[in-house]
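Notes follow once the structure below has been shown.
Note that one protein chain of the assembly has been removed; the remaining protein chains are unaltered in position.
Chain naming follows the written order as A and B, and within any one chain the residues start at number 1.
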Amino acid sequence: MKKKTVTLFLSVLILLATILAGCGSDTSNGADKEKENGNDVVTLRMMGYNPESTRATYLKYLDEKLPNVEIEFEFVALDNFNNVLNSQLQAGEGPDLIEVGGEAKLLAKANYLLDLTDEEFTSKYVESGLKPYMVDGKVYASPLQSWFEGIFYNKAIFKENNVEVPKTWDEFIEISKQLTKNGVKPQIMGAQSWEPMMKQSIGLVNNEFYSDEANRNFDEKFNAGEAKLAEEWLPYVEEWARVIDEGIITEDMLGLSYDQALDQFATGKAAMWESGPWAVETILEKNPDIELGMFPIPGKTEGDGWLIGGPGSALAINAKSQHIEEALKVLELTATEEAQKVLVADNAGSSFLEGVEVDLGEIYTDSEAAFKAGNVYAPWTAVWTSGNPIVEAYGKSLQEVLAGVKTIENALKEADSVNDNLRKTLN
Amino acid sequence: MYNKQRERVFMLMILPAFIGFIVLFIAPTAMSFFYSLTNWSVYNPDIKFVGLDNYKMLFEDVKTVSAIKTTLQYAILITIFQNIIAILLAVYLNKKMVAVNFVKSLVFLPAVLSILVVGFLFQYIMTSADYGLLNNIIQFFGGDPVNWLGDSKIAIYSVLVTQVWQWAGWSMVIYIANLKSIDTALYEAAEIDGAGKIRTFFSVTLPLLYPAVSFNLLMSLIGGMKVFDVIFSMTKGGPGYATETIMTTLIREGFNSGRNAYASALAVVFFIAVFILSRIVITFLNKWERKLS
Partner (left out) sequence: MSKKGLLGKISYIVGLVFISFVMFLPIYYLVITTFKSPEEAAASPLGLPASLDFSNYMKALDAMNYLQAMKNNIIITSVSVILLVFFASMAAYVIARSTKKIYHIMFAIFLIGLIIPFQIAIVPLYQIISGMNLMNTHLGVILVSVFCINLPLTIFLLRGFIHTVPIELEEAAYMDGCGTFRCFWLIIFPLLKPIIATVVILNTLAIWNDFLTPLLFLQSPDKAVLLQEVYKNVGPFSTNWTSFFPMLVMSTLPLVVFYIIMQKRVIEGVVAGSVKG
């Protein structure tokens, strides 16, 4: 009797296991198919926070050039990207190729990324493209095209209202007022997200602070906890805050998401909107007739202006990957002029490969001078160790500034304290 | 002999569930408690004991403390509002009529939708963009538009309203079932005593709703403490930190910033808060029960 019960129990368990195996076996299906197709095709997992559509041409290109590598692209939205990635890496798992941004240094310090210093292809990139991914002189990722953000404007609205692209910050405020007077919303902002205000204000800091070579070592000191944002950045961020004082960016924009702001700009309900090239396709889809331009954020004195940006993201190799050899081939191929052009085709930006010139197109004519002068910078991705959490705290505090419950100084202090906390906990 | 064999089979029957539970719930929970006393981080593989440092840091961090406060406030308010509205609806809709049945099903309907979907929907309804439905309605009646999700004083209440809208029906059906079990003779007696409708409600109905009230209060309280999906889809914790809750802070610090030990400490605080709060409610309910009998 007893035996019978146990046998029955076991058989039910086995049955269940078979059912489970059935639904788990989805995993292996892909691999089987490839084997049928012929010689050893290696599947590489690539995880990125830019969606597949922004890499489509590049992925197709890789597919053609590397027949024995199959790339499985996984898009994880930025809000959760670190979430998902970190836990996988920590468990000794994770994708073979990782799109890294601001966290690259931390990941490298924790030995999650493969050291690429001695690979031949890294030497083909210019120094500024590699710097964000270097720890103690070693390179841990190879840069994709740069990213940048400036201020999009609707040329037709500018023409109708007789305003020109501003050359100074004062002019920027001036034309905004002029547009308001004419009943046009000058600038829309999806301030429900903490990013746009954070970026735009840093645009002014770029102009006034980072343009001075002497201040470039601020970021290293900031990493070491020796310099404070609240001391160095304050006057410039306060200058930026005039857009709040003058009622150009208004409290109701805190109720607008990024998509909703984009929608308002694309449909001509506002003259300007801060964002980057990745938005162009959507804008044109919504309004194919829009005359689009982008100008850099102007400074107090007339100049070329500055964009916010840098080596947007890069590809790193998981140090624990099973297919390091193939992953290296992908990076090797990426370091060719052809591949770089393919990358830029989906998402405008410049290349960090030496000797590659990219023509961005007429939308960016007003920003050309800034590009030529190399006026593109984003301190939190370029140098800061824990850039993202710090700018998140800063951006969220700016929301509170816009809501009228915090001062600029306190917003910067908040970012400083997050920096301190992270240095304490992560080191 | 016979019993012994039965016990052995019993053990076989309960063990799969128990082992699964230990491995996938108790162990990770215990690990969280353990990690909260260390400096563990995804970026920092060598683990060191740091005592109560994480807890100290947590209570010194204004943002985290305010997130805890917001969560408590949210949980208490949603418990009150959801249940008051659910009881009112239950009393109102406790009738046998085809139309009433239809309304009942309608009131319950949002509860089968995912919170995430409801959050996204209301994010569009409450947006300050000019197509925002809610503001359009207000303006149609001559009012001024309100910045539902962008005003730091209002945002958390806007979120709360959507959740009351979504879950009141769930509580309501439980109250209705409870109401049905109340003996109608009691109402007749109250009527003979000359009690008005409102007095009857407080002296007859409410005390007899005790079982449903106790269940619903605890459920909405614990559910309110865990609030995450709706914040995630509607405000992302903003504007500023106005709608950050314990769960959103935990996810942000634990995963996005890589401060896992800190997040574990917050998880422990979270557990203590849920525990204390439900204890208070249970004590209150017990007192009420004693008064009733």
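By our rule, contacts are C-beta pairs under 8 Å (C-beta built on N, C-alpha and C of every residue); 3 or more make two chains touch, one makes a residue touch a chain.
Quick caveat: nothing in here was measured; it's all calculated off a predicted structure.
Listed by label, the shown chains that the missing chain touches in the whole complex are A, B. When the omitted chain is restored, the residue from B:43, B:74, B:170 or B:241 that touches it is B:170.
Within the set A:82, A:260 or A:367, the residue that contacts the chain not displayed is A:260. Interface note: of B:107, B:155, B:190 or B:204, the residue touching the hidden chain in the full complex is B:107. Within chain A, the residues in touch with the undisplayed chain are 1-2, 4-5, 8-9, 12, 16, 19-20, 23-24, 26-27, 47, 51, 53-54, 72, 74-77, 79-80, 83-84, 87-88, 90-93, 258-260, 263, 267, 278-279, 282, 285-286.
In the full complex, chain B touches the hidden chain at residues 5-7, 9-14, 16-18, 20-29, 31-32, 35, 89, 92-93, 99-100, 102-117, 120-122, 124-125, 130-131, 133, 136, 165, 169-170, 173-174, 177, 211-212, 215-216, 219, 222, 225-226, 228-229, 247, 250, 254-255, 260, 263-264, 267-268, 270-271, 274-275, 278.
Rule of thumb we're sticking to: only the chains that are shown with their structure count from here on.
Each chain gets one centre point, the mean of its Cα atoms, and the points for chain A and chain B are 35 Å apart.
Of all residues in chain A, only 1-2, 5-6, 9, 13, 79-80, 82-84, 86-87, 89-90, 103, 106-107, 109-111, 191-194, 251-257, 260, 263-264, 269, 386, 388-389, 392-393, 396-397, 399-400, 402-403, 405-406, 421-422, 424-427 touch chain B in the complex they form. Taken in their complex, chain B has these residues touching chain A: 5, 8-9, 12-13, 16, 39, 41-45, 57, 61, 63, 123, 126-130, 132, 145, 147-152, 235-242, 251-252, 255-259, 261-262.
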